[in-house]
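The structure appears right after this line, and notes come after that.
So, chain A:
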Amino acid sequence: MSKIHVNTTVNGDEVEYLCDPRETLLDCLRDRVGLTGAKEGCGTGDCGACSVTLDGRLVCSCLVLGAEAEGKEITTIEGMATGDELHPLQRKFIEHAALQCGVCTPGILVAAKALLEKNPDPTETEMRYWLAGNLCRCTGYDKIIRAVMDAAQEMREAS
Partner candidate 1 sequence: MALDSDTQKFKYIGTRPDRPDGLDKVTGRARFGADFSMPGMLHGAILRSPHAHAKIVKIDTTRALALKGVKSVVTRADFPTGLTGEDWNIQENVMAGEKALYDGHAVAAVAATSALIARDALKLIDVTYEVLPHVTDVDKAMAEGAPVIREGAADYSVPEGLHPNIVRYMDSGRGDLEAGFAAADLVLEESYKTEAAHQGYIEPHACVGQLGADGKGELWCCTQGHWFVRQMCTAVLGLEATQLRVTPSEIGGGFGGKTTVFIDPVALALSRKANRPVKIVMSRSEVLRATGPTSSASMDIKMGMTKEGKITAASGTFRMQGGAFPGAPVDVTTMLAFANYDIEHVHHIGYDVMTNRPKQAAYRAPGAPMGAFAVESMLDELCRQLGLDPIDTRLKNAVKEGTRATFGPKFPPVGLIETLEAAKAHPHYATPLGPNQGRGVASGYWMNWGGETSASVAVGEDGTVQVSIGTPDIGGSRASMALMAAEAFGVPYENVRVNIADTGTLGINEPTHGSRATFASGLATVEAAKEAIGKLCKRAADKWGIDADAVTWEDGFAKPSGPNAGEYPPLSIAEIAAEMGSTGGPISGHFESSPDGFGGSFGTHIVDLEVDPETGRSTILRYLVVQDAGKAIHPAYVEGQFQGGAVQGIGWALNEEYIYGEDGCLQNPIFLDYRVPVASDLPMIDTVIVEVANPGHPYGVRGVGETGITPPLPAVANAVRDAIGVRMTQLPLTPPRVLTAIKGRG
Partner candidate 2 sequence: MVAVNLWSGLRALADGQEVVEVEGETVGQILDALVAAYPGLAPAIARGVSVSVDGQIIANNRHVKVAPDAEVFLLQRLYAG
């Protein structure tokens, strides 16, 4: 089966790759584009560790085919910081010890950023339901929610 040539934009950069029609966007980001921040935790869209945005929409990249990225804009965890300046969410995660092993962290940060762009002042309940698609097995979610709430507050005050 011959490969498909894909032209797409990732974190603002023009990117192109060849992919097997069966490969997911997650496979392509990790194995073709060299961005290993998104992780495969389940391959079935249940854990959120592969979260990226596709034309501004939060998606599980394991449920998107690599070929579907043609002409789209993708953002990943690698695009969250600006140079050496971390996004407030990233800073607050470190400050609040909101990660233990860290493997779910990229997906949760991407998802939390998408939430705050849509709703800059979520309640704790709204935040928990938004993040219900991101599994964390280490933290019990407590410090994660505190970090997101603190980051949301800082971002509201800055704007």
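As a selection rule, all candidates are chains of the complex that A comes from, given by their letters.
Heads up, the rule we're going with is that a contact is a pair of C-beta atoms (placed from the backbone, for glycine too) under 8 Å apart; a residue touches a chain by one contact, two chains touch by 3 or more; residues count from 1.
It should be emphasised that the depicted structure is a prediction, and the values quoted were computed from it without experimental measurement.
Asks: Looking at chain A, find the partner in this complex that touches it; the options are 1 or 2.
Replies: Candidate in contact with chain A: 1, the rest do not touch it.
Asks: Using the touch rule from the top, collect the residues of chain A that touch candidate 1 in their complex.
Replies: 20, 22-23, 27, 30, 35-44, 46-47, 49, 76-78, 80-81, 86, 90, 93-97, 99-106, 109, 125, 127-129, 131-146
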